[in-house]
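Note that one protein chain of the assembly has been removed; the remaining protein chains are unaltered in position.
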Amino acid sequence: MTGERIAIVGVGQTVHKSKRTDVNTAELCAEAVEAALADAQLTMKDIDCVILGSFEPADGYSGPDKWIVPEIGAVGKAGFEMQNVGTTGGVVCATGFNMAASGLFENVLCVAWQKMDEAAGAFGRGGGGANEYWTGQFPMSPITNFARRTYDYMTRSGCTEEHLAMVRVKQDQCAQRNKYAQLKLGLTVEKVMNDFLLAWPIRRLHMCPTTAGSAAIIVCPEQRAKKVSKKPVWVEDWFTCHQGGALTMAEDPQASTLGYACKKIYKRCGIINPKKEIQAWEVYEPASTAELRWMEEVGICEDYTAWKLFEQGRVGTDKEIPFNPSGGVTATNPIGCTPVVRVVEAALQVRGDAEEHQVPGTINRALATAYGGQGENVVFLLKKTL
Amino acid sequence: MTPQIKKSVADIPEEPIVVEVQAHSNFLVTVGNTGNKFLTEIRDNKTIMGIKCPQCKKVYVPPRTHCPTCFTRMSEWVKLSGKGTLETYTVVRYQEPYMPKEPPYAYGVIKLDGADTGIVHLIGGVDLSKIKVGMKIEPVFKEQREGSILDIDYFKPIG
Partner (left out) sequence: MLKKEEPQDPAVAFRYPRVITYKHSLGYQSKFAHALKMGRIIATKCPVDGRCTIPPRIVCPMHHVRQTEWVDQGQRGKLLSAFKINFPMFDSRTGDLKSWETPIVSIELEGGARMDGWCAEKDTEKLKSGMILEAVWRPPEERKGRVDDILYWKPV
């Protein structure tokens, strides 16, 4: 990495709910900004750069930054808005990191939000160029994309529907311990296996909810970070890459850039055994069944064997593999904001501040990812010491 | 490699095609508690309210939760007379979907007495050619109000 070394000095998120009729979109965003500023013990006066974003079609506003910027007291500060479907929060954070690493800014605020109780059929129009032409006749959405991916995974790995249910139960158990998570349902394998079938093998419980929520982080270059925070969370590296989205999925049901991005990051940071060298994982899984494949892509186990780890009960906040101790995206998904929630949760784990859902032991490194469209990824590596 | 199909593609035309599509959206916009108080005061009491920042002492209309200048939470409501001055305006003469009225109509920025910000609204009850910047104006409320900014039908000159 070149440029200044940088650290996250403050994090904040709202308590995520399916509906927030008491605030409008800008006010929701302001709540997370207040929380992050309070955590860092800074004020808006200290902030000199603001990067913001949300998945605009799911909120129904074009260019919402014009409305949000005054409502978060950011008028006159450097910065801009980003948008990239599910990876929005990821590119917001990555850009914020770049701004801090450039040495041009001292206190960079990155904030993303999503108020999905306002959207109607947001996924009716997916991305991909002349989409109406190619996929407009099909109901394209995460549900159908993950139905396809999971069916393919089951064919190749030999896992059963029961294993898919085990993954969902583990996520629910993690979410129950996270005061910010939305869905806390008290699930059992039986409940999941008998739930309403959306598109085989995806059941309603396998899918992420629609959420109204917001999250923010504050990033500083090295000298400033050491002054502002007693427990700065150092950003070791980040990487983003794209592939063809829905149109590529027809070519390869497992098309994903996560494995590719992780290999690049591990090589750059000298990580040889990710399972040992990374102690907490916050990986963006839009459907609970995606965790199986993602665990393999980030290097925890061999391809098409992750389902065995769940069968053996080795995955959980207090277990051998602490994968998504916050409950993950299946419990909370304010789409554009979700990657920022992943970074916030990973940072809390590194600091030891995750309260009831803290992974035990010293967390030297945590991995956070953003996933969007049908296969784009932004991957972040956070660490405790320089 | 997969086997190649040998049929020629030379007879297939290449003229560019343009596809027309219609995107439908039907979003549900939440007003929030602060906006809700503003609109219900207009609907139930024909009163326009502003909100005051404890730090800057500025009064904002329409109201919002945080001060844009210093990001302090605001909670002090101020009742305004509704009268104000026209800061600037324009007359819309062209047609476009989703307009509040049939053109030609005038709308402008109004600085309400007691407020530090301007609000945008329609100007009516006056000949379009007689509208002047600096005019003193007051709101005309609709008989049937439902809780929207258009419960104020328009602002008209006083007197």
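Letters A and B name the chains as they come in the text, with residue numbers starting at 1 for each one.
Simple rule for what comes next: a residue touches a chain if its C-beta (ideal position, glycine included) is under 8 Å from a C-beta of that chain, and two chains touch if they have at least 3 such contacts.
Quick caveat: nothing in here was measured; it's all calculated off a predicted structure.
Engineer: In the full complex, which of B:Val31, B:Leu80, B:Val126 or B:Val140 touches the chain missing from this view?
Structural biologist: Answering carefully, the residue with contact to the hidden chain is B:Val31.
Engineer: Going by the touch rule given at the top, which residues of chain A touch the chain that is not shown?
Structural biologist: 21, 118, 120-121, 123-126, 129-130, 132-141, 143-144, 147-148, 151-152, 155, 196-200, 204, 243-244, 247-248, 250-251, 253
Engineer: So that we can see where the missing chain sits, which residues of chain B does it touch?
Structural biologist: For chain B, the residues touching the absent chain are 1-9, 12-31, 35-36, 39-40, 43, 98, 146-148.
By our rule, only the chains that are shown with their structure count from here on.
Engineer: Using mean C-alpha positions as chain centres, tell me how far chain A is from chain B in Å, no decimals.
Structural biologist: Between these chains, centre-to-centre, one finds 34 Å.
Engineer: So in the complex, which bits of chain B are touching chain A?
Structural biologist: The touching residues are 19, 21, 23-35, 64-71, 73.
Engineer: Note which residues of chain A are touching chain B in the complex, please.
Structural biologist: Against chain B, chain A makes touches at 20-27, 30, 33-34, 43-45, 57, 59-60, 70-73, 75, 115, 117-121, 124-125, 130, 132-133, 136.
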